[in-house]
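What follows is a short report on a single structure.
Heads up, one of the protein chains got dropped from this complex, but the rest are sitting where they should.
And now, chain A:
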């Protein structure tokens, strides 16, 4: 282990390390803490300029109730769920199929196709913006959840296919070969042999792209314009325009927007990190 385990050092060093860890965490998350506190402040506090101190009056419940009743926040939150969940399912499903084909079948163009998926994953969004917007308008899907979902599925498929392919490559060929010899059809092999084995990868991938899609802001701006469809990221910035001085509401809204990915991250931490650090441990 590197650095040297702290247990091997002197007691004072040990104790000060333990304290330092928490202090640095506090400083690291200070900006976030301020938002959390601000979401519990009263208007009087805001007007008096108390943005960083302890609220003189705790309005946590009132502020969050107000965000959900006076602003379209609940609608935004619902929209984000309605967009993100189908998009995650779609992208993971398509890429599991594609990843299996790239990992376990030999055919011409296999590597080229794989490379295209990887490369597509890194392109700047702006090179896609005008044509994708036109296409979405042309299909009558502008300002609909479907339009946004279709794009997210298509774009995330690049990363997801890379991910699934690399996972499936590691599965033993013998299992698939054995099933083939038994005369099991290719689809049955996929469904009954491959799919049960990739379950951990599916979990890792799902939590990861859930956050990516949930946090998307650019496409929410480009493909959507009404409150009825707008996801929470674009919603927050719309709120900011309308509720300029009501910082406590913006803060509460920000916390609401940040919570789902944070909860998901905490609940599925191991999967999340496994997904994110794919490739970070092997050359």
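Please note the rule applied: contacts are C-beta pairs under 8 Å (C-beta built on N, C-alpha and C of every residue); 3 or more make two chains touch, one makes a residue touch a chain; residues count from 1.
One rule holds in what follows: contacts and distances are computed from a predicted model.
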Omitted chain, identified by the protein name its UniProt record gives, among "Sugar ABC transporter permease", "Biogenesis AIM24", "Helix-turn-helix transcriptional regulator" or "2-oxoglutarate ferredoxin oxidoreductase subunit beta": "Sugar ABC transporter permease"
Contacting the left-out chain in the complete assembly, out of A:81, A:193 or A:273: A:273
Touching the absent chain when the full complex is considered, from A:115, A:178 or A:195: A:115
Touching residues (missing chain, whole complex) on chain A: 1-7, 17-18, 21-22, 24-25, 28-32, 34-35, 38, 49, 51-52, 94-95, 97-98, 100-102, 105, 107, 111, 113, 115-120, 122-132, 135, 150-151, 153-155, 157-158, 161, 180, 183, 185-187, 190, 211, 214-215, 217-218, 221-222, 232-234, 236-237, 240, 247, 250, 254, 257-258, 261-262, 265-266, 269, 273, 276-277, 279-283
